[in-house]
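Every protein chain of the complex appears in place save one, which is left out.
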Amino acid sequence: MENFRLILLIFLVLCALFVSFSKNLLVSVVIFMSYSLIMSIIWVLLESPDLAITEAAVGAGVTSVLFFITLKRIGAIGKEHPDEQDETTKEINSRPAVKQFGKFYKGAAVTLGAAIIFALLLMVSNLPAFGDADNPYNNEVSERYLEKSIEETGAVNAVTGMILDYRAFDTFGESCVLFIAAACVLILLRDDKTDTTAKAIQDEKFEPVSDTILQTSAKILFPAILMFGIYILVNGHLSPGGGFSGGAIMGAGLILHVNAFGYKKTQRFFNEKTYKRVTVCALSFYCIAKSYSFFTGANHLESHIPLGNAGDIISSGLILPLNICVGLVVACTMYAFYTLFKKGGM
Amino acid sequence: MEMFRFMIAAIFMFCGVFCMASAVFGMFRFRYVLNRMHTAATADTFGLLLTMIGLIIWKGFGFEALKMIIIVGFFWVSGPVSSHLIARMEVSTNKKLEEECEVKKYGEL
Amino acid sequence: MGSNLLVNYESVTAVILFGIGFTNLLLQKNLIKKIIGLNIMDTAVYLLLATQGYIEGRMAPIIVNGNTDPSLYINPVPSGLVLTGIVVSVSVSALMLALTIRLYKRYHTLNLDEILRHIQKEGH
Partner (left out) sequence: MDFIRNFPFFSIIICMFSGIITSVLSGKKARNLCIGAVSIVTILSACVLFYTMQTNVSFIYMMGHFPAPWGNEIRAGILEGVLATVFSLILLLSLVSAYHRTEEDIEATKLNLFYLLIDLLLSSLLAIIYTNDLFTAYVFVEINTIAACGLIMIRQKGRTFGAALRYMVMSLIGSGLFLIGLSLLYTLTGHLLMSPAKEAMAKIIATDSYHMPVLIVLVLMSIGLAIKSGLYPFHSWMPDAYSYSTASASAVLSGLVSKAYIILLIKIIYRVVGIDFIVTSKMMNVLFVFGLVGMIMGSLNAILEKDIRRMIAYSSVAQIGYIYMGIGLGVEQGYVAAVYHILHHAATKALLFISVVGLSNVSGGSKLFPDLRGAGYRHRSAGVAFAVGSFSMVGLPTLSGFISKYLFATAAMSASPKKVFLTLVVLAVSTILNAIYFIHTVVTIYTPAEEEKPEFERHHWREKPWVAFSLLLFIALNFALGVFSQPIVDLITRGLQMFG
């Protein structure tokens, strides 16, 4: 197992180097996709399956889809206006001063990077050894999370117990990061200027070509993906997974549905209004539930939420509903990212 | 008995990995996109089936084996469809399709 | 150099990846390459964080049939932090990709220096 991990790490560094030196953008994005997949395999080898699922679903899955749509959109815009790089910028680049500054900037950046790598290598070599039990960070904090997680939070998966109960304020901030990023992408990409007729023509342009092979396979795959996403979401506190990865898988299922059956059919059950309603209801429930548990905790009041017995699904108090809310928010946001990047509207 | 089962599993896995390796070889051997797509799609799908059968035999029938069967089922539906989509995009966007491979008009099929 | 350089080779690769991502973010002129460099930098930090949690020969932190003896499992704290971090880096790269699209729609180039030159030329 030791050298398998070593091979993966070397392959990881090679991927990173190829990405930075490859000329073609599409090639570097594909290499970056394989970089994220290798990273999720490494998470499995480092015995943290939660991270593996999340990295595979959110990191490799949705980020790469976003990269590909950006390249497609840039290609489309580029085709409409052939490259208008006027002569002046080409002429400016060739001027000796700019070239000289370019070299200086490149040299400065490489030396800064090398200095940081050297400082961190110096640092890492003095760190406690990898993987032995009595390092400073395996102290009473992690012991209590493992010993008491079932008794205090009811979650069999200690990581979810820690995220949604012991250190819940971080995850509360975390879903706000996703919410505010979605708001910023809405600001940037949702075009409200075009009037309704132009919008109808534009929607027609973006309607995907209906391909019977894709539609029949989507009829089989879409329910399977949705069920798998719901399984991971609902079992967040029992097995690895949870709100983020389950939501990303459901978002991927919605993206498949839009590509196979077109926007008209998807808008029947998922359009801009449902997106807004679902995110606001899920986040406000999350906000209320979390402030209830913070308030009762801080004022030492007894919070009357039953923890249920450890094994079954309806257990561990607030963790299940919170996971469902986070899952819904992540699914809607990933789908919203896809449609905003592709079409500029739900 | 244990050794015998392990031997069969090893053979299956070896053939699966060999198929996948041939897919990679095919990718670099052929020049035109559709040929490379052809080798990659078929070899990958079949290689996955063989590897998974090897793992199921090695692991013995249980919950993991069921999961592996579901994985094979999922991949056998989504893999070929995705290569079909890529091939369709290639045919619809490539202007100079005739030079690459002879195309029968719809009437002559 | 300290004693553990070759022992924690995961952390060494994490640091090298951090350096590669950092120089990519600074050095690359193309916006898409910058965002990929940013992602590489973030995943490198999370790799460093997760290697701290790993303990040789112990299982993933999912309590197996009720036996909560802590010496069986690895440290769950870093994987909790990295879970949060992965979603942060996805939302940040989605935001930066949206910015790249709008910049390309306005200036028709992905080269950050040219964009800044156009902005200076535009004046106020």
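As written, the chains take the letters A, B and C, and residue 1 is the first residue of each chain.
Quick note on the criterion: a residue touches a chain if its C-beta (ideal position, glycine included) is under 8 Å from a C-beta of that chain, and two chains touch if they have at least 3 such contacts.
Every value quoted in this text rests on a predicted model; they were computed, and no experiment measured them.
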Seminar exercise, completed: Check: shown chains touched by the absent chain are A, C
Exercise. Just one of A:2, A:192 or A:312 touches the chain that is missing; which is it?
Worked result: A:192
Seminar exercise, completed: Touch with the missing chain holds, among A:27, A:114 or A:141, for A:141
For this session: For the chain that got dropped from the picture, name the residues of chain A it touches.
Result: 119-120, 122-123, 126-128, 135-141, 144-145, 152, 165-170, 172-174, 176-177, 179-181, 183-184, 186-188, 190, 192-193, 276-277, 279-280, 283-284, 287, 291, 293-300, 303
For this session: Could I get the residues of chain C that touch the absent chain, sorted low to high?
Result: 2, 18, 21-22, 25-26, 31, 34, 38, 41-42, 45, 48-49, 52, 77-78, 81, 84-85, 88, 91-92, 95-96, 99-100, 102-103, 106-107, 112, 115-116, 118-119, 122, 124
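Throughout what follows, only the chains that are shown with their structure count from here on.
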For this session: Touching both chain A and chain C: give me those chains, sorted by label.
Result: none
For this session: Express in whole angstrom the distance between the two chain centres, defined as the mean CA positions of chain A and chain C.
Result: 12
Seminar exercise, completed: Separation of the C-alpha centres, chain A versus chain B, in whole Å, is 28
Seminar exercise, completed: Between chain B and chain C, the Cα-mean centres are separated in Å by 32
For this session: Give every residue of chain C touching chain A within the complex, in rising order.
Result: 1-5, 7-24, 26-28, 30, 32-33, 35-37, 39-40, 43, 46-48, 50-56, 58-63, 66, 68-71, 73-84, 86-95, 97-102, 104-105, 108-110, 114, 117
For this session: Enumerate the contact residues on chain A facing chain B in the complex.
Result: 211, 213-214, 217, 220-221, 224
Problem set entry | Complex contact set, residues of chain A against chain C | 5-6, 9-10, 12-13, 16-17, 19-20, 25, 28-29, 32, 35-36, 39, 42-43, 46-51, 54-55, 58-59, 62-63, 66-67, 70-71, 73-74, 77-78, 81, 83-85, 89, 92, 106, 109-110, 112-114, 116-117, 120-133, 135, 137-138, 141-143, 145-151, 156-159, 162-163, 167, 170-171, 174, 177-178, 180-182, 184-185, 188-189, 239-240, 242, 244, 310, 330, 337, 340-341
